[in-house]
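In this view, the complex is presented without one of its protein chains, the others remaining in place.
Going by the order they are written in, the chains are A, B and C; count residues from 1 in each one.
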């Protein structure tokens, strides 16, 4: 398990990628930490159950379980928020009107193809909006640990887990490093821990290039 | 040309077909007279530019050309009216949520197939919502003169004019008679003028059956 | 008011083997009272189309426990362990559809549209057996429209003619589910006079609503916790 400080490190690094005024859909887990680390940048959070302009968690007295996030947690509405139904919400998502989707992943292949909804042999019968977000968001950032709980690299040459769609992620931000995906494959662009490039090579199952690596520790 | 009293006769007869609480889309021409002859029956008028619950024409001082009918005339809103966009309006129309469409026609074939949007050799470049209404309304009533201005029967064995869709009309209500369409063809069900059945046979180009004819003069 | 009926009469509209389109996301916007009515009935072999199957023993989860269901079509069953278990045991058929595809397929069902080509799920297991088509250089898969025999939806208020408004994100799937059922039953907290809802405020026009029933649950601490 990742420590809370490592989770926060990932969230902070994702937050750096986001630009003032962007429309962002946050997946479950680490992405939900991001709003705390925006340092004044104003984002518009989209929630696939029908809201643009998700605000912070309400006080207990103000909870309305008919004003919830896609994770089914009580939320509030930001200034300028709007409400719509599920079909219109996915017009927004699938139609390319969400600037950035920040997703978790089970695996990511060397070109950025994502597996984030099912594990072979396990009965995970849920896909939710994951495939729509993968197909539709303008930019896709994966926020995830580099390795799964069993220690295996999530970055893989070829997906063993079922794909979430042909559309590839743009960035993978982990506790150790940031990778960029292009038509040539995986590129290491940043190191975020005291790990060495050699150690990274040992840890993950994908060949990666690097040019100018920023090292941030 | 039909006299105003004949137009009103048609409108009144159509009004008899309509039931309390029905959702009705009225085409241009004779159908627009219908609201005056409902004798207390409450209908909900649908306008394809985005309104359910069209009310009467406003006073001159209350005209808002952004509250108009599909014929682009100023209207008002009835109690319980709702507004929506064009795509949602045609979900309502095409999806079978309008009970009755009352349409004009250039020709109707013996099974009730309608031609109401184009004349061969003439440049009528407009279809509007006609084909959507033909495809989608639960019941289709044609309100029309029996013959065209050139004296030719509008009821024809086969359409010479371009069809508005495979979906057939249920009724044709004219100044002289009411016809019903079934899989067997045209059935005369009512005579509305002093015309004889022989004269009707001479006038129109379609074989019709009849059983119990109501004669209303 | 003609559209207002009691829940037992509403239950009579449902036949064994029917396909029910049920609104809601999690438990928000769920017609809890009608679901209780079904769970307490002998209705069986029902197919439910809904984003999820409620939670264990709550909402649609009750129907699973009381044996009313044959099949569930939705996007997310993971949060109800009973559903996953029933599927593993071969007691429940499950058809998994991406959330946006589900919403659009139901909208099409209510819109006179037979199917649509979506970019979602292209190249995935959920696209297996589905027709692929390249349109203007991009690959899409064909998804067929979904219709139902009965729609069970939940709104905040109805007016006396059946116009509906929803509570914030409880709108979710309710608006599309309302369009695609042969018979549409809306469960509401309150009925107001026609004219009290502003034309710009109405989300579901009365054209889509056949019957209205009153919600027997009361909201406490922001959630519908108990039936009265």
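General remarks:
Here is the rule we go by: a contact is a pair of C-beta atoms (placed from the backbone, for glycine too) under 8 Å apart; a residue touches a chain by one contact, two chains touch by 3 or more.
Computed from a prediction, not measured in an experiment: that's the story for all the values here.
Of the chains displayed, those contacted by the omitted chain across the entire assembly are A, B, C. Touching the missing chain, out of A:18, A:81 or A:188, is residue A:81. Checked against the hidden chain, the listed residues C:12, C:45, C:91 or C:201 yield one contact partner: C:201. Here one chain is not drawn; of B:10, B:67 or B:103, the residue touching it is B:67. For the chain missing from the display, the contacting residue among B:38, B:135, B:195 or B:213 is B:135, taking the whole complex into account.
When the omitted chain is restored, the residue from B:40, B:126 or B:151 that touches it is B:126. In the full complex, chain A touches the omitted chain through residues 21, 23, 44, 46, 52-53, 77, 79-84, 90-98, 135-136.
Interface with the hidden chain, as seen from chain B, comprises residues 47-51, 60, 62-68, 70, 72, 74, 77, 83-87, 89-90, 93-94, 118, 123-132, 135-136, 162-167. With the whole complex as reference, residues 104, 108, 111-120, 133, 135-136, 138, 140, 144-145, 165, 168, 199-201 of chain C touch the missing chain.
Here, only the chains that are shown with their structure count from here on.
Taking each chain's centre as the mean of its CA atoms, B is the chain most distant from chain C.
Set against one another, B-C and A-C show the most C-beta pairs in contact at A-C.
In whole angstrom, the spacing between the mean C-alpha positions of chain B and chain C is 35. Rounded to whole angstrom units, the spacing between the C-alpha centres of chain A and chain C is 29.
Across the assembly, chain C contributes residues 107 that each touch 2 or more other chains. Across the assembly, chain B contributes no residue that touches 2 or more other chains.
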